[in-house]
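Left out: one protein chain. Kept in place: all the others.
To keep things simple, chains are lettered A and B as they appear, and every chain counts its residues starting from 1.
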Amino acid sequence: MARLQRQRNWLPLPQGEGDFCVMTAGVLRGIADEVRNLARFSRGRPGFLFGLGVVALTIFLAVFGPRLAPYGPEDALPGVANRPPSGDHWMGTDISGMDVFSRVIAAPRIDLMIALVSTAAAFVGGVLLGVISGFFAGERGIWGRLSGAILRGADIFQAFPVFIFALALVGFRGPSIQNVILALAFLNIPFFLRLTRGAVLHVRERPFVDAARCVGGSGLRIAFVHVMPNALTPALTNLSPTIGFSILLASALSFVGAGVPIPTPEWGSMIAIGAPNMMTGQWWTALFPGLALGLTILGYALVGDGFRYYLDPVKRR
Amino acid sequence: MSAAGSGGSADALLEVRDLEVEYPRGTGAVRVLDGVTLTISPGESVGVVGESGVGKTVLVRAILGLLDPPWRVVRGTVSYRGLNLLAQPEAALQQLRGKEIALTTHEPRKHLNPVATIGDQMARVVQAHRRASRTEARASAIELLRLVGIPDPELRLLAYPHELSGGMCQRVVIAMALAHSPKLLMGDEPTAGLDLTISLQILDLMRDLVRDFHSSLLLVSRDLGVVAHYCQRVAVMYAGQIVEVADVPTFFTGAIHPYSRRLLRAAAAATTDRRGTLSSVGSRAEQGRARCPYAPRCPLCLERCTREAPSLDPIAPAHWVRCFRHAEIAAGLQEVP
Partner (left out) sequence: MRFWRYAGRRLAFLPVQLLIVSVIVFFLVRLLPGDPSYLLAGPFATVERVDEVRRRLGLDQPLYVQYARYLRSVMRGELGTSWITSQPVLQDIGQRLPATMELILAAMLLSVLVGIPLGVWTAVRKTGIVDRAVFGYEMLAGALPDFWFALIMIFLFFFRLGWAPGPIGQLDLTVSIPPRVTGMYAVDALLAGDEPAFRSAFAHLVLPVMTLTAIYMPLVMKNTRSTMEEMLGSEFVAYARAAGLSRAVQIRYALRNSMPSVVTIVGILFWFLLGGAVLVETVFAWGGLGQYAVQSVVSSDYAPLQAFVLVTAVFTSIVFLLVDLGYFLLDPRIKP
């Protein structure tokens, strides 16, 4: 992060062709270095590798899933309802005759999209609010009060269990994909807020902040240009687990019928469709989507875990 | 007074011999104690002086067998009345701790249980090595608190550590350490973080109690003045080794090792502040052992000093020095700048 700090304060902008080549070569070299570091880091950690694999797979399926599906993910095939797994249908068919496998691999697209958009929005909102809340914490004047109010607000929202509030938000606005994204984004903001605020409280004690103040920067400028880049680590390490958790929430909402509408392939709604079947012995309809869901969330959580160690400067063996 | 340093005598209470302790780091290990040799006789007060990070606390912990993996004792023995402590199982050591050898620590408030009352904690210490009912333990606790000069001990029993001042906590710790009249009391920087007047009171208290109980005292400190006043012998530690041992009068009039002399000069210069702290640059143990550890900083360093490691040799009945040029320094031929 110290590397980032130096770059933020003094950007060597390219002037002319030669500089541009140097810049590109530098960036590429840097990326190669980091990839090599990451590879070395992953060597002894099977969990982290598994997680990375899961993340890669879900991204791949999100892009190519529907196209690779052997059957149309929303096609109700006539005459093959409730078939167990077979050569034709690797994961069987559900009650409407839709091929489970096709739907399982087509589902990441919607879930991942929801999770990525809402997490990105929550990250931006949470970090911004967290920086303000942390940097001006304890000060007098309007900014100080604002920082206290932000924290107090985040605290109050804690009284609502996450799923219940998501349910309410979607319930009142109506079940649709946009509303799910909105609800999830809104709910994850306090989380990133708290993480960033904690880091900012730490970073603002460091000497370079005082130095920046002496040079005469305004509060906001110091907060965002100097302090924020160095306080991003906790929020960044939690990006991956939050994406996983958002997928879980979106699925839970879809399961109860308050999320993604039915024909669209989504793991949660697939489990809901398969729920009655579980009680009559057709286990495949709900099992596979749930397995996919669980493995996905596990993978994202493991990646988050791994990155926590990776980004921590104390990462000695 | 028996012979000091290595090759201890038969009636030594504690004998540390060639103790080497290391801590793994990266692909290798840091040798924190690099051949420490020290002897303490019954009723003696010995001070160990050195800068921060030189290994004093590690030495004390090693003696009590408190170093868990990844710490590793590479070599050496710690003999308590002939018993090799390093070879004892935890159960046996637990019998000794507090009963035969007791430890006081620096920053006492951090080392007391924050959610238990002083009375509770003292009662447990009393009950650790003696069959006593709650009332008996409580009575003993009150007596011990009185012994260390705490007013209104009955009230103090109900207090929590965070309600007591630093000095009071240190008295409590001393009381706990003396609960079973140990033969050896080890004080690990007992005055760190305390005010000057309180420090003196604590040290006076320790000296008096040790004398009354006929115990030995091993006082670990960064403060040469403290050691001078309260100990009979001084051992100087540098880079995980003992570099000089002498009785106090000899040391303060005729210390030989260049590092000892430097400490003396620094202490003399800081007369207004007895707790003159020195920089710890270079005093940590180093990897290579084929040279004198003080060589980089020594004004009298010869070429030989960078190729060979001097051993701790007796130059007088009670005076041991680890330096090739001790003879010249002793004869005054070499003025240590």
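One rule holds in what follows: a residue touches a chain if its C-beta (ideal position, glycine included) is under 8 Å from a C-beta of that chain, and two chains touch if they have at least 3 such contacts.
If you're wondering where the values come from, they're calculated on a predicted model, not measured in any experiment.
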Query raised in the report: Which chains here would be touched by the one that got left out?
Result: A, B
Report summary line: In the whole complex, of B:A177, B:A192 or B:L224, the residue touching the missing chain would be B:A177
Report summary line: Per the whole complex, from A:V27, A:V63, A:A120 or A:A168 the residue touching the absent chain is A:A168
Requested in this report: For the chain that's not shown, point to the residue among B:L86, B:A128, B:I198 or B:A330 touching it.
Outcome: B:A128
Report summary line: Touching the unshown chain, chain B contributes residues 61, 64, 66, 90, 94-99, 102-103, 105, 110-116, 124-125, 128-129, 160, 162, 176-177, 180
**Report entry** Those residues of chain A which, in the complete complex, touch the missing chain
**Finding:** 156-165, 167-175, 244, 248, 251-252, 255-258, 268, 271, 274-275, 278-281, 283, 286-287, 289-290, 293-295, 297-298, 301-302
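Keep in mind that, in the parts below, only the chains that are shown with their structure count from here on.
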Query raised in the report: Per the centroid of Cα atoms for each chain, what is the distance between chain A and chain B, given in Å?
Result: 54
